[in-house]
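Note that one protein chain is taken out, while the other chains of the complex remain in position.
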Amino acid sequence: MKKKLSLVTIVTEGILKEQFSELLQENGASGFTITRAEGQGSRGLRARDWEGPNLRFEAIVSSAAADQILAAVEKKYFESYSVIAWVSKVEVVRGEKFVGEENV
Amino acid sequence: MKKKLSLVTIVTEGILKEQFSELLQENGASGFTITRAEGQGSRGLRARDWEGPNLRFEAIVSSAAADQILAAVEKKYFESYSVIAWVSKVEVVRGEKFVGEENV
Partner (left out) sequence: MKKKLSLVTIVTEGILKEQFSELLQENGASGFTITRAEGQGSRGLRARDWEGPNLRFEAIVSSAAADQILAAVEKKYFESYSVIAWVSKVEVVRGEKFVGEENV
């Protein structure tokens, strides 16, 4: 009944909403949740990093899809945008609906 | 000082706020946190699933209460409502206040 999956969380700039929605879906997330967030960084973050609203994306995916999402985020956004991304292990009820065929 | 407990996260439709608040409390959560969320699903979710605001509930509970909460969510809401529920292991400061007598 419960399935072990990966929870990917990404906090990024609000203007990237469409791009990250597409990135998640293209890399194996069948759905995701967005909450509005505010961020603050003091060290090693650019001044503009945390101005304006941020968005916090969450997606439950297979371990393979989590790796794929993180690689895509790193490749496309880390150079030029403010992005934080992390993965944690979770147990999900009806987990099978979060794992697309390409990620089983 | 730190106690290992379960963090239950549930994302569901805003209209179910009262029902899920009751469900959590009836199944061993002494308190919970709610944030407003927006969801999007592309595969296997009904069209209406993610219209309007969603709510993201979080509750710190015992492992037994987590199982009980997930079972109740599955039994009562999965057929007819849009619900995602997952559990992760966390370490909590003053964890004892999150564990009701029935769940020790």
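Lettered A and B in written order, each chain numbered from 1.
Rule of thumb we're sticking to: a residue touches a chain if its C-beta (ideal position, glycine included) is under 8 Å from a C-beta of that chain, and two chains touch if they have at least 3 such contacts.
These numbers come from a predicted model, not from an experiment.
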Touch with the omitted chain, as defined above, among A:Val11, A:Leu24, A:Val61 or A:Val99: A:Val11
Hidden partner interface residues of chain A, rising order: 9, 11, 35-45, 50, 54, 56, 70, 73-74, 78, 84-88
Absent chain, residues of chain B that touch it: 1-2, 5, 7, 21, 25, 30-36, 60, 88-94, 97, 100
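Operating definition for what follows: only the chains that are shown with their structure count from here on.
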Angle of rotation relating chain A to chain B [CA atoms, steps of 5 degrees]: 120
Chain A and chain B: spacing of chain centres that average the CA atoms, whole Å: 20
